[in-house]
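Complex shown without one protein chain; remaining protein chains in place.
The first chain written gets the first letter, and so on, giving A, B and C; residue counts start at 1 in each chain.
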Amino acid sequence: MRKDNTYNKIAGHDTGRIIAISDGVFGVALTLLVLEIRIPFMDSIRSEQDLIAAFLALKSKFLVYLLAFMTTGIFWVGHSSQYKYIEGSDRNLNWINLLFLLSVTMLPFTTAFLGDYTHFKFPIAVYWLNIFLMGTMLYINWAYACRHHFVDEKVRAVVDIPLRRRIITAQSLYLSGALLCFISPLLSIAFIILVQLNYAFAFLSQRKRGSGTAIPEEDVIP
Amino acid sequence: MRKDNTYNKIAGHDTGRIIAISDGVFGVALTLLVLEIRIPFMDSIRSEQDLIAAFLALKSKFLVYLLAFMTTGIFWVGHSSQYKYIEGSDRNLNWINLLFLLSVTMLPFTTAFLGDYTHFKFPIAVYWLNIFLMGTMLYINWAYACRHHFVDEKVRAVVDIPLRRRIITAQSLYLSGALLCFISPLLSIAFIILVQLNYAFAFLSQRKRGSGTAIPEEDVIP
Amino acid sequence: MRKDNTYNKIAGHDTGRIIAISDGVFGVALTLLVLEIRIPFMDSIRSEQDLIAAFLALKSKFLVYLLAFMTTGIFWVGHSSQYKYIEGSDRNLNWINLLFLLSVTMLPFTTAFLGDYTHFKFPIAVYWLNIFLMGTMLYINWAYACRHHFVDEKVRAVVDIPLRRRIITAQSLYLSGALLCFISPLLSIAFIILVQLNYAFAFLSQRKRGSGTAIPEEDVIP
Partner (left out) sequence: MRKDNTYNKIAGHDTGRIIAISDGVFGVALTLLVLEIRIPFMDSIRSEQDLIAAFLALKSKFLVYLLAFMTTGIFWVGHSSQYKYIEGSDRNLNWINLLFLLSVTMLPFTTAFLGDYTHFKFPIAVYWLNIFLMGTMLYINWAYACRHHFVDEKVRAVVDIPLRRRIITAQSLYLSGALLCFISPLLSIAFIILVQLNYAFAFLSQRKRGSGTAIPEEDVIP
């Protein structure tokens, strides 16, 4: 493997652009979510009580907003975890990452769809499919990066198993949650939200542990 | 605390991704605000005077726009100040920062809500709650970073007290402003705007001081 | 060519800002595309079957979304490929890149136009013109960077010919596809989609080749 300077300049790809486009997409996605919450019309509001009632009527919109923000955040953290270890890229990794981003940009749609039809089974299937695609692309992303030696061998030896296990565990939980819709759609949604809350708020319990002298398992999650 | 190369690659997290996603969210939030100002309809405009009148009728929209831009700017500066000193991160700091960004993305909604209902008390409570959440998350962000040794000890010794004091002072002023709504909602809004203007335009008076040979206290504000 | 420190500070331009503004534009463009897909109205939906039917009626919107995402992705990858080799910039390269971004920001419009009028020839001409402008600006971008010595001579010797050939080949295919509209607009669209799929999914077949010990030709595509 010849490694003169010219060769390095041609074949040496860093992950800077992948990370930049991903943070761009995530940043826009996170910010656009709030646009779905519309301010109540002024015409029907006459008293402080009317206004509070109109505001509280938006509560399902706020829930959907929180859910979508949390899901987007979970996968942003997962993406960050992987690219902390991935030290190079090629054209294919660019496309695998773009397909991951494709599923990220779908989330505002599928979450809103879920929020509008909370008593139906079909939106849960659509929402689950979206999360499944995100998880699958993240898994492929990691597997491809490992197979093509973009992850340091010693680092990979430590993080590979827990990272893959976390994706598979999370996806199993999401699938179980989705299947609960045959009992009750609302139960299904509640379960999915609980799984997500576990990722977002786990830090409350982990805070007490000290500051990472060992490699924390929670650090290799998608 | 073993520190070989592999360990560093696994446990060494920089703050690059946190800063990138934050600047993405702030950049989008700042730019979306203007979309709330709608150009007056052409049908009713027949003369230069009609057009000027239609434009001036938008003045409350412009005020809301300026207010929202200023608030977003204040917290962007505060965020920048903290991450200038924070030299590392972990999964929890990622989530603390995401919750901070959640409150940032709410601002366009709560500011517009305030702008549409300037004579009511309830929107002031909502707006204050939003600013309170932003301040609280920034405070937690700093406290967490300090407790987990992501801030250099010598740097922390100098900036910790003024930084915390500034958040608490600002939040006390915002709370006082919000409570003024029981006298008059407009007085309350005016007071909040004045507190914000103080952060945004304080630089006019500080300009004369010279160029920072001591550590300027205004540098550690949220 | 005098090269003291002051001179370098004045004339030495890196490509950081060009890459940052480009990733910003691409990130926003990729994320905005989904906003075109509107959630079906609740009023007419009474059963699970109604909802599935309403969802499936959106299928052309999803196709347009995928097409636009793929086109944007192809040109982002092409842009990344060039700026991996371009090591400097000047004012003119800034403007060439801005004109490239202008054509990128047009894509959401021209793709939606194509999606709404799939049985007409004119939208195909408009869409083709957009792709032609993007390809042309990327070609000019590369030619300008080479002529003004922003690409290392040894690197250029290897990547110049394949990079230019790929742009010309791709553009010839797009032109052929566009001309097919005189036989049938749908045939024309299908052909353009196939050309694009070739760029997006070529990685499936290339995966087997190993991990880039030679300079892969697919690495110098726009």
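Going forward, a contact is a pair of C-beta atoms (placed from the backbone, for glycine too) under 8 Å apart; a residue touches a chain by one contact, two chains touch by 3 or more.
Being a predicted model, the structure only gives us computed values, none of them experimental.
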| item | value |
| --- | --- |
| Where the unshown chain meets chain B, residue by residue | 19-20, 23-24, 26-28, 30-35, 37, 39, 42, 45, 48, 51-52, 55, 66, 69, 73, 76-77, 80-81, 83-85, 152, 154-155, 158-159, 200-201, 203, 206-207, 211-213, 215-216, 218-219, 221 |
| Residue numbers in chain A that touch the chain omitted from display | 24, 27-28 |
| Chain C, residues in touch with the chain not shown (by the definition above) | 1, 5-7, 9-11, 13, 16-17, 20-21, 23-25, 27-29, 32, 90-92, 94-96, 98, 101-102, 105-106, 108-109, 112-113, 116-117, 120-123, 126, 147-149 |
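Going forward, only the chains that are shown with their structure count from here on.
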| item | value |
| --- | --- |
| C-alpha-based rotation, chain A on chain C, 0 to 180 degrees, nearest 5 | 90 |
| Most distant chain from chain B, judged by the mean position of its C-alpha atoms | C |
| Approximate Å spacing (C-alpha centroids) for the pair chain B, chain C | 36 |
| Multi-chain contact sites of chain B, meaning residues that touch two or more partners | 24, 27-28 |
